[in-house]
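A single protein chain has been omitted; all remaining protein chains appear in their positions.
Chain naming follows the written order as A, B and C, and within any one chain the residues start at number 1.
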Amino acid sequence: MNFKMDVRTFEKDLPIIDLEGEVDVYTAPQLKQQIINILESGAKELVVDLTKVDYLDSTALGVLIGGLKRMREVDGNMVLICPSPRIRRVFEITGLDKIFDIYNTEDDAREVMGKEIE
Amino acid sequence: MNFKMDVRTFEKDLPIIDLEGEVDVYTAPQLKQQIINILESGAKELVVDLTKVDYLDSTALGVLIGGLKRMREVDGNMVLICPSPRIRRVFEITGLDKIFDIYNTEDDAREVMGKEIE
Amino acid sequence: MPNNECPACVELRIPCKPEYVGVARLAILGVASRMKFSYDEVEDVRLAVGEACTTSVEWAERNGKSGSSIILRSEIASDKLIVDIIDESGPRNEGAVSETEQEPENLGALLITLLVDEVSVVPKNGGTSVRMVKYAGQ
Partner (left out) sequence: MPNNECPACVELRIPCKPEYVGVARLAILGVASRMKFSYDEVEDVRLAVGEACTTSVEWAERNGKSGSSIILRSEIASDKLIVDIIDESGPRNEGAVSETEQEPENLGALLITLLVDEVSVVPKNGGTSVRMVKYAGQ
């Protein structure tokens, strides 16, 4: 279906995964693999940008939870950018908004990450 | 499904039908009735705005052709506003772009209509 | 509806009524999006399927068969999408309808011909079966 994934790096070492379209049982494995690759490259911080995501299911939530856990295991962190009320609602009704740090803009997310790098 | 129709009047006597969403076998009868009402009110000119239409089928084309014919029978005219390439394509491949006057903007359409009123 | 003969098929049954044609269009949009079609080609398939279902609905209305169903069966092959639209709308007896009523349907048939690569129309069990084929990556 309609799904795109790109990885870019902010400044030296903050990887940002940009997702677009539908993150579901079909496409979430690609996200999982990407997160694993980033972890294996030694990164301790990660931003996942859900701004252009229009559908996100429990498989995607599971992959994001898995990513967050592994990042925290290495004393790192993973945050989300999610301005869309529709997608944010999925985090809210499952209570996962209490587990994830979710920001509305990339600037907000980078600011927090920046602080932790220092 | 997703369909909306509104009628407004530009200056004294130029009715404009604004369509939104899907104009198909289910919703086109509403458009047909609206065109008939406008004809019966004595109007000789009509603009149909397809700017926000994202789907248009042969039923809708048939209704528009019917409207154009009846307008021309009373020496009136009906023009379309259709900036969307996807919807315009339906007129083009059926050759109906040669039968209809199709404009990209409301200003263009009104200018032509204005001239005929004078 | 077991269908062991066609494991890669998607099958949809909708009431043969105007308000359900949009459901068929959305379902085929999902199927066609899985193919190597351009955006325009996906739109072509959606419109062609919409036209075929609309024709079925119109004949069902004329023949008093609006209580019947349309079956949409689509099969993804490596290089093409095959869609069958099967109705129980009774005979498509052109002679039975007036000149004016007949023409919008011809516009629908014209569109289908323009939008897909192959079309065949076969009368079948009190209805009609339309097969459309669209090739990918052309």
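Annotations for the structure displayed:
Quick note on the criterion: a residue touches a chain if its C-beta (ideal position, glycine included) is under 8 Å from a C-beta of that chain, and two chains touch if they have at least 3 such contacts.
The structure presented is a predicted model; accordingly, all values stated were derived computationally and were not measured.
Annotation for chain C: contacts to the undisplayed chain at residues 1-3, 7-15, 19-20, 22-27, 29-31, 33-34, 67, 69, 71.
Where chain A meets the chain that is not shown, the touching residues are 1, 22, 24-26, 55, 57-59, 61-62, 86, 89-90, 93-94.
Keep this in mind: only the chains that are shown with their structure count from here on.
In this assembly, the C-alpha centroid of chain A lies 46 Å from the C-alpha centroid of chain B. Chain B and chain C have CA centres that are 27 Å apart. Look at where the CA atoms of chain A average out and do the same for chain C: the two points lie 41 Å apart.
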